[in-house]
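A single protein chain has been removed from this complex, and every other one stays in its place.
Moving on to chain A:
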């Protein structure tokens, strides 16, 4: 009974079935595309969410009016002063939610062979010495070593030594007015990326000798996450005694830097924050496996992307330590770890835009 019913119905409509069939296909197709489009929109919206949030949450918006040539000039003066003057600084460094540490930094930059010495004033007497374009780390609780470098980045961050003119396309330099630190009058300059996808610096520059006397690193909410503050500036220290001290030290061996070329060609970066360039590609051996590493920098901030075969131990992990963000995640049979002094949102954006073959 039921079967015959069904067949009779089918016979009835069979004359129209072709047109109807096409109609159905059209409608179905339309809705399929519509739902695809909607889901795509939702997806795109989701992926951009973190990013748009960071843009909205950054405190100051800059207009072209704020690009201040005088600020760039002042920063260039500061860089020259840091590199070419002789000075002795006592300063403290403080991370967010940490106790400050105190340091003494002596530097002779007026000669061709620039010499510098950073001494930790509390805890173990760790020392970092710059001499003859070699930086030696005298560590108390681990082995000492030397590397080839022309400055001690523990004293002033990379931003101090930047080529500020080349940063103009990607950064705003904003004059924030006057301040006072170490009993000296200072000019405050804020260095902030135009895309608001990086941390920003506020540098306090001495009005007379142009040394940076206070350097604040601010997160995207303009909260200070790291601060270096000079307490005493001394230009009249005994330079001869300092140079003798540097000359008499026994230096640890140069850390061997033998980089293996990377052999992986199965991934690439498709998005970088503006101004970032790849400066290095190499291979790291870790527990009999190869980690393919690429190193990027924009002159102020830097990060590495490390790609290796995924193991059972690799889990998704995001950690933020001071200004450093570490993001580990898995893609197929690969594990990717991105480390850099960038906000976690930016690190995630970079990760999201990695392309795998």
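In this section, contacts are C-beta pairs under 8 Å (C-beta built on N, C-alpha and C of every residue); 3 or more make two chains touch, one makes a residue touch a chain; residues count from 1.
Methods note: contacts and distances are computed from a predicted model.
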| item | value |
| --- | --- |
| The complex's invisible chain, by UniProt name, from "Anti-sigma-E factor RseA", "assimilatory sulfite reductase (ferredoxin)", "Heme exporter protein A" or "ABC transporter ATP-binding protein" | "Anti-sigma-E factor RseA" |
| Listed residues A:161, A:251 or A:267, member touching the removed chain | A:161 |
| Options A:121, A:147 or A:224, residue touching the unrepresented chain | A:147 |
| For chain A, the residues touching the chain missing from this view | 1, 4-5, 8-9, 12-13, 16, 20, 23-24, 27-28, 31-32, 34-35, 38-39, 42-43, 46, 49-50, 93, 95, 98, 101, 103, 120, 126, 128, 135, 137, 139, 141-145, 147-151, 153-154, 158, 161, 163, 226, 228, 255, 257, 279-280, 284, 286-287, 291, 293, 295, 297, 302-304, 306, 308, 311, 313-315, 317-324, 326, 328, 337, 339-340 |
